[in-house]
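For this view, one protein chain was removed and the others were kept in their places.
Presenting chain A:
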Amino acid sequence: MAMELRLPVVRKPLSESLGRDTKKHLVVPGDTITTDTGFMRGHGTYMGEEKLIASVAGSVERVNKLICVKALKTRYNGEVGDIVVGRITERRRSAEDELAMRGFLQEGDLISAEVQAVFSDGAVSLHTRSLKYGKLGQGVLVQVSPSLVKRQKTHFHDLPCGASVILGNNGFIWIYPTPEHKEEDAGGFIANLEPVSLTDREVISRLRNCIVSLVTQRMMLYDTSILYCYEASLPHQIKDILKPEIMEEIVMETRQRLLEQEG
């Protein structure tokens, strides 16, 4: 059996190869952002002795009179209208709940849902009141940092390469084979358990590795970036995509294509 061995190598920091610097105002906790008291304070800041002080390490964002500090990596904070993907661990036990929902969604099911409301302590309440939400069948789940999922109009994408993807705002990404035809009547409560073909499975594996490489290089995830990365990875074998040098090469190509597309 052929084995591959790698020796540890000091890698150059990625930002050097990009050759550019950031224009953002970066702060660390304890830094004074401003002594002007006319500003409203947002997330990531606190008031101390007439000064606005940063409480997280990140970049300062100013919108008119509101100053907040956006941390590099945060836990997911729910907002109304977000799409989330997750597994049911526990449910409320009430009488009508028992009668109606237990037949459809049980503990341990993987579902997609939308945030309906956010409570004051940060807890969110979810609903699956549309046919596009509900139980998820066969596919692959990738967990990434929530800060890397770009906010877009829609988070359900059918990629032209032959698979579909749900980009949950909470950082859970679901990759699944595109359904043959939309099952309008069943809604989201019947899981499709038919065997998935080999070509579909290869596309899904490749997409999963591409997403992992984008996340390792700290690129924002959205349908275009994932698609470009997929296309850039086609010359390589699926298992080679996770090797550091190939990862860098693919993501660099993706970055260039995205820049060309914008410019």
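Points to keep in mind about this one:
Criterion: contacts are C-beta pairs under 8 Å (C-beta built on N, C-alpha and C of every residue); 3 or more make two chains touch, one makes a residue touch a chain; residues count from 1.
Note that in this section contacts and distances are computed from a predicted model.
Among the names given as "General transcription factor IIH subunit", "Exosome complex component RRP41", "AP-3 complex subunit beta" or "Integrator complex subunit 4", UniProt records the absent chain under the name "Exosome complex component RRP41". Screening A:V56, A:L141 or A:V196 for touch with the missing chain picks out A:V56.
Which of A:E4, A:D21 or A:E50 touches the hidden chain is settled by the complete complex: it is A:D21.
From the options A:E4, A:E50 or A:D121, the residue with contact to the unseen chain in the full assembly is A:D121.
In the full complex, chain A contacts the hidden chain through residues 13-15, 18, 20-24, 26, 28-30, 44, 46, 48, 53, 55-59, 71-75, 121-122, 217-220.
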